[in-house]
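With one protein chain withheld, the remaining protein chains of the complex are depicted in position.
Moving on to chain A:
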Amino acid sequence: MNTEAILSFEEAMEKYDPVLGFEVHVELNTKTKMFSSAPNVFGDEPNTNVNEVDLGMPGVLPVVNKTAVESSIKIGLALNCKIAESCRFARKNYFYPDTPKNFQTSQYDEPIAYDGYLDIELSDGTVFRVEIERAHMEEDAGKLTHMGGATGRIHGADFSLVDYNRAGVPLVEIVTKPIEGAGSRAPELAKAYVAAVREIVKNLGVSDAKMERGNVRCDANVSLRPHGRERFGIRSETKNVNSLRAVEHAVRYEIQRHAAVLDAGNPVVQETRHWHEDTRTTTSGRPKSDADDYRYFPEPDLVPVVASREWVEELRATLPEPPAARRKRLQADWGYSDLEFRDVVNAGVMDEIEETIAAGASASVARKWWMGEIVGRAKNADVDPGQLGVQPATIVELARMVEEGKINNKMATEVLDGVLAGEGTPAEIVEKRGLAVVSDDGPLLEAIDAALAAQPGVADKIRGGKVQAVGAIVGGVMKATRGQADAARVRELILEKLGVTA
């Protein structure tokens, strides 16, 4: 279906310089809608979370949700924006069945937040500053389902069904300034930017931030210009790119497509594009036209929102630690290397490790269990690691039993499986399954304890990751046992005891 030519990404980068821009819509998780007291709930029966305001009935009046305004200000502050002393709403006029009023209540010339920035850390640690143009309040539209037709897509549909439950749900639209200088890292930056916005609104507690539910939606603007040219090229706007992976792919694809168009000597058409996850391509939506003349004018039914400096400062004082700062702090506290920490973050177990350490585990033990054992089990079960239900106390207990020599690491993983299978507490499972160190490890462990106690400095070194230092302890144990012990087993036991992976 899609036969448009594309250049290879490398060739596109050789010839052109990409400029990006994003509009990210964040659905707020207020209890009610932006302008009506109908509930803001996802997934309910169609047209049951509506009242006369959401349906745009004649004579109704909107009333602004105070919590939504506060959430918007918090988002603005978290994006390092200025908060407008006074701002107003505007009507954006258009005809489409997703908007029963025939206009969307939005903000136009006076957004509540403006002139901010977000520092985005790329995977190699490079920090890229994205300037924020504005963040404004508006309302979501209803949901259309196109029925009939051969494809189920909008073209060829016979009719559409409309559910207005989403109509009026509070939105904050975050608009960047043109992002220049990303070069070949543009797709990665796109993904990282949207991920950062999602993380911030989730951390603020103002949105459920689930992209798969449309809580965070991204429109990605891409244009290319020859290297060295100041003036921007003509852009396309790819709508509703609704996963982080898709954001990266869509930007990459559009760069390749624009490059092929320009290479053929043609102008890029300024238009919206639709993203298709299945083929990882975009198709033409519609060109910019008359219909984009929205005839904005100030909403006469709403009075201005005045954010006193006291109110703004009150809200600023409630902001949680920014995610990026928190990560930096935790990595330093835990003493993880950049690579170790990045793996933890990517595996999505940072919170879990924090809780496990708070429950009494050492940073290395917590990492060993989560990264070495639990993440893999979660992957096999196709759930998030946190959803397996492993309690921090369980890990602390397992680690303690290993340290005390009651069980070895291998047994401990068995006990973990038992806990996950609901067989009881670690102690109960050890008992029930008859798991305890029964080999000749007993005398060895005593000798190891003695050797470790004799050389505490070496023990610390090993704990700190200098695994090669284990030789000194092994030597001590071999001496104490007059060479009768299995050195490999001794080494294993020492590392196990110190909670270090060889």
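We take it that a contact is a pair of C-beta atoms (placed from the backbone, for glycine too) under 8 Å apart; a residue touches a chain by one contact, two chains touch by 3 or more; residues count from 1.
The rule is simple: contacts and distances are computed from a predicted model.
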Among "Raffinose/stachyose/melibiose transport system permease protein", "Fe-S oxidoreductase", "Aspartyl/glutamyl-tRNA(Asn/Gln) amidotransferase subunit C" or "BMP family ABC transporter substrate-binding protein", the omitted chain is listed in UniProt as "Aspartyl/glutamyl-tRNA(Asn/Gln) amidotransferase subunit C"
Among the options A:5, A:63 or A:450, which residue touches the chain absent from this view?
A:63
Which of A:300, A:422 or A:457 touches the missing chain? It is A:300
Contacts of chain A with the missing chain: which residues?
30-32, 36-39, 45-52, 55, 63-69, 86, 88, 93-99, 141, 144-149, 154-155, 157-164, 285-286, 290-291, 293, 295, 298, 300, 302-306
